[in-house]
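Shown here: the complex without one of its protein chains, the others still in place.
Coming up: chain A.
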Amino acid sequence: MELHDVWFVLIAVLWIGYFFLEGFDFGVGILTKLLARDRPERRVLINTVGPVWDGNEVWLLSAGGATFAAFPEWYATLFSGFYLPLLLILVCLIVRGVAFEYRAKRPEENWQRNWEHAIFWTSLLPAFLWGVAFGNIVHGVKIDQDFEYVGTVGDLLNPYALLGGLVTLTLFTFHGAVFTALKTVGDIRRRARKLATKVGLLTAVLALVFLLWTQIDSGDGKSLVALVVAVAALVVALVANQAGREGWSFALSGLTIVAAVTMLFLTLFPNVMPSSLNADWNLTVTNASSSPYTLKIMTWCAAIATPVVMVYQAWTYWVFRKRIGTQHLAEPAH
């Protein structure tokens, strides 16, 4: 395994970490309209992710920065090519971060309600758009011999990618619902479990179609294994949720995300962004990667930093391990 292969794996790890973690906080954001009945319940939801959403989002920044350093051509083609969808994602993430921090800082009804709308939409849109983006990356887009994206925005909205968007949207919502069941007490916990079952079944159908489509398109033996793991984990997560085993259910919905994203990266390798125009114009781990020296330094950095990050982020989750209910909300101080 050469260093650029290692970095392909590491980039996959960063995206998996991002979707696993921000996946449930996107889901919780979506549940503020799907599950919560009133403001105290919305506050309960928001506070389950309050201490951690920011740390979760850094996985995205790390994926971006690491792609820039390890695969500059990939970084350049991807973000200049998927320009408008990425712009929309960035606008959402900006508004979302401010919404979390500022919502409770004023007592006015309008103020709080507007930021709550913002939390819902800015969670829903990226949850959908990241699936569309990854659908396109895996499927291949119009890339010319200079590695420039020459398609239009419309080309990105093809059926396969849109289905990918629906899969991430539903999967993250499911992941968020089982997370809510795990992190709350009272009525909302019971309803989160019920909602998780419904969303989970829908996710299972969509994910099965999308992953089979991927498998038939460009799969091999390894990706088939990942597919089976993803679908099996999702089914068992549903069973565990039904049985009230919330910890297991969350671990397994997480495993679904891990396996599904792994499958996408397995079908991608050794490409990083295939061209739908000409296979010679594919961006690959070799022609898109940085020099061995840069990759070596980056490997050292990632090898030391990533495990440390995982330890202190895991510790954060342990610190905030207590379940939250409406009775735990602090009196708003204004």
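Just so it is clear, a residue touches a chain if its C-beta (ideal position, glycine included) is under 8 Å from a C-beta of that chain, and two chains touch if they have at least 3 such contacts; residues count from 1.
We adopt the following convention: contacts and distances are computed from a predicted model.
Peer 1: For the chain that is missing from this picture, which UniProt protein name fits: "ABC-type spermidine/putrescine transport system permease subunit I", "ABC transporter substrate-binding protein", "Cytochrome ubiquinol oxidase subunit I" or "AAA family ATPase"?
Peer 2: The record names the chain that does not appear here as "Cytochrome ubiquinol oxidase subunit I".
Peer 1: Please output the residues of chain A touching the missing chain, sorted low to high.
Peer 2: With respect to the unshown chain, the touching residues of chain A are 43, 46-47, 50-55, 57-58, 61-62, 64-66, 68-73, 75-81, 83-84, 86-87, 90-91, 93-95, 97-98, 100-106, 146-150, 290-291, 293-294, 297-298, 301-302, 305-306, 309, 312-313, 316, 318-322, 324-325, 327-331, 333-334.
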